[in-house]
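I'd like to ask you about the structure that follows.
Note that one protein chain of the assembly has been removed; the remaining protein chains are unaltered in position.
Letters A and B name the chains as they come in the text, with residue numbers starting at 1 for each one.
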Amino acid sequence: MPGEKTIRISLGLYTAVVIAFFIYLPIAVIYVYSFNDIPFFIPEWRGFTLKWFIQGFSRKDVISSLINSLYVASLTTSISMALAIPSAFYVVRGRGKIKDAYMLYLIIPFIIPWIIIGISLYIFYWFAGIQKSLHTAILAHITYTIPLIITLVAPRLYSMNPDLENASMDLGATPIQTFRYVVFPQLYPAIVSAAIVAFVWSFDNFIISYYTLGAESTWPVWVFSVREIGRIFPVVMAVSSVIVTVSMIIITIIVRKGYVEIV
Amino acid sequence: MFRGEDRKRFMTLISNLPTATYVFLLFYIPLGILILISFTVPSKFRVIWEFTLENHIRVFTDPRFYTPILNTFLIVTAATLALIAIGFPIAYYLARVRPDLGLKIIFFLIIPVEVNYLIRIYAWRVILGENGLINSFLISLGLIDKPLTILFYSWVSVVIVLIHEWLPYVVIPFYVNLVGIPRDLYEAAMDLGANKLQVFRSITLPLVKPAILTVMFIVFIPSLGEFAIPALVGGQSGVMIGVLIDRYLTDFRLAMGAALSFFLLIVTLILSLIMIKIFGYESLYQR
Partner (left out) sequence: MSRDVVLRISGVSKRFGGIWALKNVNLDVYRGELLVLLGPSGSGKSTLLRIIAGLEVATEGSIYMEGEDITNLPPYKRDTSMVFQHLALFPHMTVYENVAYGLKIRGLPRDEIDRRVDEALELVRIRELGDRRVTKLSGGQQQRVAIARSLVLKPKVLLLDEPLGALDLKLRKELHIELKRLHEEVGNTWIFVTHDQEEALTLADRIGVMNQGRLIQVGDKWDVYEYPKTRFVAEFIGETNLFEVVVEEVLGDRAHGSWNGVRLAFRDGGFRRGEKIFLSVRPENLHISSSPPSGGDVNSLYGEVEVEVFRGSYVIYHIRLLNGELIHVTVLSKDANYDPGDKVYVYWTVDKAVALRE
């Protein structure tokens, strides 16, 4: 039997190699090709350039798809928060067969492959004669983000002592005041995490957006639509590296400041 | 008399009604229509309101369908097994060999998830392509003469990208499971005379079964519906159900596309049901 030290070193090496290859290689590719002065994806370095960044952020279709993604993600998050939170309460605090059925009812969109949500709405919009647009995509996203948010908020709600709300009402606060002064401050970290997760999911979502968007694209859909156009490739890389860097900075700040629970 | 109890029930109803209605209108009704259409006679561009079971039968009997379906299952199974084989040692290393590094490395595992999913697949196209990184690398080293066709745009690439995509989601449950095994179990085993290998075989392995099962479901079920990965790197041999459905839909052959989707839906529901039976309702929330 190989000695402990050998095991430690070889496993360590193994871990490093696997992570480097399977996880970080593509990331490295993205960063490298953002700066590589070559318009195709040939493994050749032709020189450092920033032109892809400039091109990327001056192209109308890139900018508008990014803005659209932000728009869709924002509306999806806000609307689904409003719809999800009361149901989160019911799911956690309610009892009985109706509650169990309701839980199942809400969670089905969460566990089936996303492509099915996309497809059924694709057909539905066609059937009902509804023009597809950013808003039809938002409507689609919400069916998924509602159970997503409930899943993220419910555990925190579950561990909250219900007597706190009772105490608040006993002291004279109406249910709305109770939510504002007692429940929300307690739930705040979970709500913020849920909002961030929902936002990022919506921004990044490809497959549902693909089937439910109209003339306007969101960023992932646009990326997919140009997949055969070789020359656009580095532009995509450049823009992505910016997005990634920005979001990593934001995440680091938020985690440092402790606004969000690291689930 | 409007008793307080009724008032509470009324409030609950009012606050949940919008959500319930929304989900009904925008999920269940479209799903219902999808299922309905899957039973109609196929035609292009319109729906013929005559019903038949043929579409669903064809899913199983027509090789144009069952081949990609079988393919899908094979690919996903291969990917899942590979993920377990690749991911478990990493989790073991982080949990038991270097627990001090554990959380930091996990953090590193999660960061790349930030990057848009499609972009990462694009990057893999670079790596795996005919003139891609791997091939060029191997050629320049003189190990092979011609590019490895198996690598670019085949079922192998799909498996590789699936591994990339799901690795963090596999390592973490194993890590959590391993970390959760109380130290005294190991100590008791060693005290009773087991050496390290025996401890591993008799204590560690049996106790990670929950994680194995979790992983199988975290990876397996969503991967069945994968579309983007096979579309971008799948090539000919990597055609999966998702791609097939997309073809039929963009061609406006709705009935058949719906039938294939229905198949996917049923498979997913059955697998999820099995998971619930084994784990209870909470497992649904693990994702």
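As a convention for this text, a residue touches a chain if its C-beta (ideal position, glycine included) is under 8 Å from a C-beta of that chain, and two chains touch if they have at least 3 such contacts.
Bear in mind that the values here come from a model prediction, so they are computed numbers and not experimental data.
J.: Touching the hidden chain in the complete assembly: which of A:Ser64, A:Ser133 or A:Gln186 does that?
T.: The missing chain is touched by A:Gln186.
J.: For the chain that's not shown, point to the residue among A:Ile79, A:Ala173 or A:Ile196 touching it.
T.: Among A:Ile79, A:Ala173 or A:Ile196, only A:Ala173 touches the chain that is not shown.
J.: Across the whole complex, list the residues on chain A that are touched by the chain not included here.
T.: The missing chain touches chain A at positions 161, 163-164, 166-174, 177, 181-182, 185-186.
Here, only the chains that are shown with their structure count from here on.
J.: Given the complex with chain B, which residues does chain A contribute to the contact?
T.: Touching chain B: residues 1, 7-8, 11-12, 14-15, 18-19, 22-27, 29-30, 33, 41-43, 83-84, 86-87, 89-90, 94, 102-103, 105-117, 119-124, 127, 139-140, 142-143, 146, 151, 154, 175, 204, 206-207, 211, 219-220, 223-224, 227, 233, 236-237, 240, 243-244, 247-248, 251 of chain A.
J.: Provide the residue numbers of chain B that touch chain A in the complex, in ascending order.
T.: For chain B paired with chain A, touching residues are 11-12, 15-16, 18-20, 22-23, 26-27, 29-31, 33-34, 37, 47, 86, 89-90, 92-94, 97-98, 105, 108-109, 111-112, 114-120, 122-127, 129, 131-133, 136-137, 160, 163-164, 167-168, 195-197, 221-222, 224-228, 231-232, 242, 245, 249, 254, 257-258, 261, 264-265, 268-269, 272, 281, 284-285, 287.
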